[in-house]
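Working notes, structure below.
Here the complex is missing a single protein chain, while all its other protein chains stay put.
Here is subunit A:
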Amino acid sequence: MTTAAVVDTVAPTGEPATAGPRPGGLGDLRTYNPLVKILGPVPVMVFLVTTRDVLTPALVALAAIAVLAVMGRLRPRVLVAVALGALALCLVMTFSFGLLTDPATVQDTTLLATVGGFDVWSGALATGLATAVRTVALLMLVLLGGLTTSGADFVRALTQQARLPYRIGYAALAALRFVPRFSHELEVIRGAHRVRGVAPGRGPFAAVRRQAGYVVPLLAGGIRHAERVSLAMDARGFGAHPRRTDRVTAPFRVCDVVLLVSFWAGGAGCAVLAALLR
């Protein structure tokens, strides 16, 4: 078995190889290049962090949710959860950050209520709302790429387009298989500790002590397993050649450039619209 086969059989989702557009076409955000989806909105995020009003981030958040709804191809339940979550986050943050606001700076606004010794000023709530909407907008831009891109796809795009050495990329993909291995190892260590009576006793303190006792053996077992895997990889000639082929490709096409430009145009458009409406 070649190293390519080793890593490919351990790929978690077993996606089909894609040399061209996947089913779903241009309207499916999942077919776009992961680098564009993850790193494309970063300039918009940096701009958002510098804003202090409510309207600009609100427009950006709405635009991101709209794109996610139309092009995200999410299950309806996930989409509803995202929309409701954003709304709930907004409400909770308005109050929690409103309470954290320095009362001295908002004394000239109206006192709305007193909750358990805390005075709720309208100015404080306005500051809280701005922070809340800004955070929600940032979160939506993160989810735009996050919900439609798996970590493994991003790694593939990094090795294929961003010149990341493929040995590093494939080490990360192989590490995904360590996770089930850890849970097996944990069972073994737990059993061994129980047999030898390590950290016996009942109650929360004994439980914490027991759990803490698992950490070092688990890490040591994991690292030793990794060393055996590395021997197997070396024996099969992993990294012998400067370049390698990939079973799953992450193409960078014209539509990816269009998406990148439209991210920036969308951000600029929201800023201009907010300035016009103000």
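To be clear about the criterion, contacts are C-beta pairs under 8 Å (C-beta built on N, C-alpha and C of every residue); 3 or more make two chains touch, one makes a residue touch a chain; residues count from 1.
The rule we apply is simple: contacts and distances are computed from a predicted model.
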Its UniProt record identifies the chain omitted here, from "NADH-quinone oxidoreductase subunit N", "Phenol 2-monooxygenase", "Phenylalanine--tRNA ligase alpha subunit" or "Energy-coupling factor transport system substrate-specific component", as "Energy-coupling factor transport system substrate-specific component"
Missing-chain contact, candidates A:Gln107, A:Gln211, A:Ser230 or A:Ser262, resolves to A:Ser230
Of A:Val44, A:Ala152 or A:Leu260, the residue that touches the missing chain is A:Ala152
Where subunit A meets the left-out chain, the residues are 34, 37-39, 49-50, 52, 89, 92-93, 96-97, 100-105, 127, 130-132, 134-135, 138-139, 142-143, 145-155, 165, 167-168, 171-176, 178-179, 182, 215-216, 218-220, 222-227, 229-231, 233-234, 238-239
